[in-house]
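A protein chain is absent from this complex, but the other protein chains hold their places.
What follows is chain A.
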Amino acid sequence: MGSTNSTLSKIPNVEELMQETGFTPAHIVRLYDRFEALDKEKTGHLRPQDFGAINRLAMNPIGDRIIGAFFSPGQETVDFHSFVRILAHFRPADKKRPKDPSMPEPVNSRTSKLKFAFQLYDQDKDGKISRAELLQVLRSMLEMQVTEEQLESIADRTIQEADLDKDDAISFEEFRKSLEKVNIDHKMSIRFLR
C-alpha cells in the first residue's frame, strides 16, 4: 500500500475528483483501498455482484435499491470516480460554505441528499413517486410481516398527507416539503474518521 502519495498517484484525475467531492486525500486513499477490496477480480470496475458480496448490505431491506443507485441507467459497471461521487452525497455538509447561487450545488448539500433519497423511491425516474412505487418500497421494508391490506392503507395515508396537488403521486417538491423539519444532514451523513 505504501504512503498516501503513492496511492494517490495511481488514481487518474484525482485532483478533479477531490475538488468535485470535497474528500481529503486521506479519505480518497481509504475509499480506494475499499474499492480494491470489493473489486475481487481486479478489473478496475465494480459490478452489482461485487456489492452483493457485502453481507450487511444483503441484509438491508433496500439493499438492492442502494446498489442500483450506483449504476446509471444502462451501465453495468461502476468505476472508481463514480463510486466516490455517489459516496460523496454522504459527506457531512460544509457549514462554513457561503451560499453562492452562481456555483453548482455541492454534492453533499441538503438538496442533493434529498434527491438521492428520492431516487431510491422513484425507480422509473419520472420525477414522481407513484402509489405503486411507494407500495414497492413498503413491501421491501416489510415483506412477510404485514398483510397486503395493511401495506395499502399505509401507502394511502402517506400519499394523502404528502400529496398537495392531488395527482396521486409525490413529486420532489412535495417530498422535500414533507421532510422540512427532518435534520437531513444528520441522518444522511456518514462521519469519516480524520
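Throughout what follows, a residue touches a chain if its C-beta (ideal position, glycine included) is under 8 Å from a C-beta of that chain, and two chains touch if they have at least 3 such contacts; residues count from 1.
The definition used in the following text is that contacts and distances are computed from a predicted model.
Chemist: Can you pick, from "Phospholipid/glycerol acyltransferase domain-containing protein", "Somatotropin", "AP-4 complex subunit epsilon" or "ATPase, class I, type 8B, member 4", the UniProt name of the chain not shown?
Modeler: "Phospholipid/glycerol acyltransferase domain-containing protein"
Chemist: Touching the hidden chain in the full complex, which residues of chain A are there? Just list them.
Modeler: Considering the whole complex, chain A reaches the absent chain at 1-5, 25-27, 29-31, 34, 37, 51, 53-63, 66, 87, 90, 116-117, 120-121, 137-138, 141-146, 150, 154, 157-158, 162, 170, 175, 178-184, 187-194.
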